[in-house]
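Comments concern the structure below.
With one protein chain removed, the remaining protein chains of the complex are shown where they sit.
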Amino acid sequence: MPADVWALYEAMLRSRLFETEVSQLWGRGLISGEMHLGTGEEAICAGIVSQLHDGDALALDHRATPALLMRGVNPVALLREFLGREDGLCRGHGGHMHLFAPELLAASTGIVGATGPMAAGFALAAQHLRPGCVAVAFFGEGAMNEGAPLEALNLAVVWRLPVVFVCKDNDWSITTHSPSTTGGNLADRARSFGAYTVEIDGTDVSAVYDAAEACLQRARAGAGPSFILARCTHLDGHYLGDTLLAAARQPMRVLGPMALPLARSALQLHGAALRERLDALVDILTRSRRATAAIRQRVDPLDRARQNLLADPVRLNSLESRVAAETRAIVEVALESASGSPQP
Amino acid sequence: MPADVWALYEAMLRSRLFETEVSQLWGRGLISGEMHLGTGEEAICAGIVSQLHDGDALALDHRATPALLMRGVNPVALLREFLGREDGLCRGHGGHMHLFAPELLAASTGIVGATGPMAAGFALAAQHLRPGCVAVAFFGEGAMNEGAPLEALNLAVVWRLPVVFVCKDNDWSITTHSPSTTGGNLADRARSFGAYTVEIDGTDVSAVYDAAEACLQRARAGAGPSFILARCTHLDGHYLGDTLLAAARQPMRVLGPMALPLARSALQLHGAALRERLDALVDILTRSRRATAAIRQRVDPLDRARQNLLADPVRLNSLESRVAAETRAIVEVALESASGSPQP
Amino acid sequence: MTRVAFADAIDEVVAERMASDPRIVIFGEDIQLIRRNLYARFGARRVRNAPISEAAFLGAAVGAAMAGLRPVVEIMMADFLTVAVDALANHAAKLETFSGGTWRAPLVVRVACGGGYGDAGQHEQSLWGWLAHIPGLAVVVPSNPADAAGLMRMALDHDGPIIFMEHKLLSEIWLESLGRGGRTTVAFDVPAAGARAERLPREWIPPGTAAVLRAGTDLTLVSLGVGVHRALEAAEELERQGVSAGVIDLRSVSPLDMECLREHVARTGRVVVIDEDYLGFGLSGEIAARLLESGIRPRFARVATDGTIPYARHLEIEALPNTARILDACHQLLET
Partner (left out) sequence: MTRVAFADAIDEVVAERMASDPRIVIFGEDIQLIRRNLYARFGARRVRNAPISEAAFLGAAVGAAMAGLRPVVEIMMADFLTVAVDALANHAAKLETFSGGTWRAPLVVRVACGGGYGDAGQHEQSLWGWLAHIPGLAVVVPSNPADAAGLMRMALDHDGPIIFMEHKLLSEIWLESLGRGGRTTVAFDVPAAGARAERLPREWIPPGTAAVLRAGTDLTLVSLGVGVHRALEAAEELERQGVSAGVIDLRSVSPLDMECLREHVARTGRVVVIDEDYLGFGLSGEIAARLLESGIRPRFARVATDGTIPYARHLEIEALPNTARILDACHQLLET
């Protein structure tokens, strides 16, 4: 089935606007702890999640919001969960890293790499209870250095599990440039376990859709697991309040207070050779620029998808205003106090 | 340096005869618990361990005896350890899976896969404290499905650690035919992490020696880790008392008592389809034959090495009688009661 | 009538339930030969050989349980849980709370545990207290075939993760492969009443119910697994010495049957906990705390595994709770 680009764009936009609201609420202190957005990953999520059926399962990492919205989780319940409310998706117990929608067989985790085994398990259940159904695991490229997803790849191959492993490769894991901690390349790595492997540009929703279609079909047909390596950029950095981003945007404010202790430490008598110290200093001072360079040169998957819709500006405009209005409504409803729901 | 085939054969023979004695003592009940021999792996151990220097380190799995003997551990202390004596290598506290020779930087573990990270750590210490020194990890092909060695491969590549990972591939892990639980092939798997990888016949000590020479040289020169996939056969099965072996040798004695419950269970009303039950039965009944076929068709690395020495029968004969006599002496001394050493 | 062996008792319950419940799937390393009778009946789809990837297949068991199966996943030994415990501690155990009570993972983790056959401390750990520390995990430890069957019945009905621990001295298949290996030259202190039973009950054992094996008025011995048999031996010896010692078999570590403990300890005022898991920060401490919390302030002693279990048989015997150590502890307690 060819991708319905309008539907995909709508799903992506819905997610983007929702997460933009989340960002606001987090900034206002109404959401606690960390907040990892999926902004920049929307094409990957939409291209894959849009093709899931009843009975398919999703194992999601710390950026679960886009996939859950696209899968059809109640957005009000989701937002209320972030707000820590009794009427949230998980009654306020989970928060954004531990989201659970049992009727959709969708679960998220804050443990990097854990989605690999979890999806393998979902797929095993599908094999026994829901033939033709599949499981999808989402994780980042940094997670591919954990044993869990590597073991899970192998397990899925030898048990011929109907699972699609989706590696969202944004090149960074928190403040670490992932190539500096990753040997070889990840497509080869997945392939070496015997998984059917495709590499795609994760900002191109149609490309994702097509790759996913092939992988999902294989899985449904009993041909076993596959691995999608999809490149993308996290438009809001690792999490809200990301220091690397902040440092690039407001170098003086962020790097200023760091400078003195850094300089003092770098000038201490005993330590590494001067050359090594200089390398370290340069690395510290430039890492945020390197990390944000990708964001500055980003291809926003929404812009890209939108290009294809400009031919029908009326429809586009109406779609966009509708989604915006709906999102505003969601936020308003979510913020309404509910009886018996303690406010944060 | 070309391999000294005489020295290598001597080391292998010494190990073989020692382990033959261990087998006897175990049979007599003087050694407790499991006993995993390295018989059949001697060429792999000798080809590599003979090239280690002062300051090099060894991370060994549950078949540590050959490597330790070849590295120069006191054989009397080793045997006394197996006997559980106060004057054993580890004062009777370790036993054959937990052997430690700190002055040789040699350690073993019973946790499958754990030698990968351990050797990476040894190599890290070498990088800092003993430049030019290396670490070697030994493990089986079954272990390559554990996260630990996979993560360690990656770590070693990105930290450019002087470590050689040696996978002794005997095709079996306990009663499991490893290809049935392993996706892809292991050389590709190691290569995909960016490790320099060689595949060799682990029963050919000269081939092992040459491969190891190249890998060790790379490591000493700072060129990073490598991976040796060396095929072999475990002549005594997984451990002493191995049921698969026993079943193949004495089918009636071993399979006899299993037959009735098996048949009874296979004939119960509810369960899998007949076809599946038959497959399972055939698998159970033939697995020991499959496992031992390899042993019957084995290439014994000692026989193979010996072939090259037959040209000088006098020297060979004298070497063999000397090693045999020395081994007998070791056992005798080891069995002598020591004051303060409770007898098992 | 033949007597039923410990592991067979469990397998029979599993088989019976597998026959009626297609959601039960078994997997683990070498499982097709270890549980060959189940394999021969239920085939390779429901009795699956797993790669040596505990983190993956235990994690998969959690996922499978969430998605509708009832996996009975086998980790060969408790010691190896260390490479896979994230699946239990951060996932299975937390699912119910995190999901606001809407999702659960009904999962039985079957694990061999315990020592007494000379395999040393990376293969003989018990770790039940360590597991029970994590809220959301249930942990049971049968001491005989009948209880093993009854507890497995309960475990297969349990709606969350439950660790079912099988002591290797009781479970012939493990003891044979790890300790004996076909030899007639080795001997183990196998409690006969623990390894085989005359017949099996058809009932389940409700969660968190201890069994009172012996009433006693002077002191109460509390144990589980093989420790129960050591405690019974000690109690018999104490009886010969004129001391009346009760013996409670906890059977379940989490939940703990505190009602039973309170009732008995309140009466005797003296309690000795016999625990093959490590001494510190575990089961024995928890019993002390709960007794104190409920206002019972007994004389208290414990006989547990203190330190890494050494290899040599004579050292191992000393390290694990044995009857002599139990008697010592009792005598000391009786003097105070």
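So that you can tell them apart, the chains are marked A, B and C in the order they are listed, and the count of residues begins at 1 in each.
Convention: a contact is a pair of C-beta atoms (placed from the backbone, for glycine too) under 8 Å apart; a residue touches a chain by one contact, two chains touch by 3 or more.
Given the structure is predicted, the values throughout are model-derived calculations rather than measurements.
Only one residue in the set B:R71, B:R91, B:R231 or B:R277 touches the chain that does not appear here, and it is B:R91. Only one of A:M1, A:M252 or A:L269 touches the absent chain when the whole complex is considered: A:L269.
From the set B:G40, B:P66 or B:P117, the residue in touch with the chain omitted from the display is B:P117, counting the whole complex. Among B:L155, B:A187 or B:A266, the one in contact with the hidden chain is B:L155.
Of the residues in chain B, those that touch the hidden partner chain are 57, 59, 88-94, 98, 100, 102, 105, 107, 109, 111, 114, 116-126, 128-130, 135, 147-148, 151-152, 154-155, 158-159. Contact residues of chain C toward the unshown chain are 55, 79, 82-83, 85-86, 89-90, 93-94, 96-98, 120-122, 129-130, 132-136, 253-254, 278-293, 295, 297-302, 306-308, 310-311, 336. Remark: the residues of chain A touching the chain excluded from display are 26-29, 32-35, 81, 84-85, 88, 90, 92-95, 97-98, 109-113, 142-143, 145-148, 173-176, 180-182, 239-243, 246, 258, 261-262, 264-266, 268-273, 276-277, 279-281, 283-284, 287, 342, 344.
To be clear about the criterion, only the chains that are shown with their structure count from here on.
Inter-chain spacing, taken between the CA centroids of chain B and chain C, is 33 Å. Computed centre separation for the pair chain A/chain C is 41 angstrom, with centres defined by C-alpha atoms. Taking the mean of the C-alpha atoms as each chain's centre, chain A and chain B sit 43 Å apart. Residue numbers of chain B whose C-beta contacts span two or more other chains: 145-148, 180-182. Multi-chain contact residues of chain C (touching two or more other chains): 45, 50-51, 53, 55-56.
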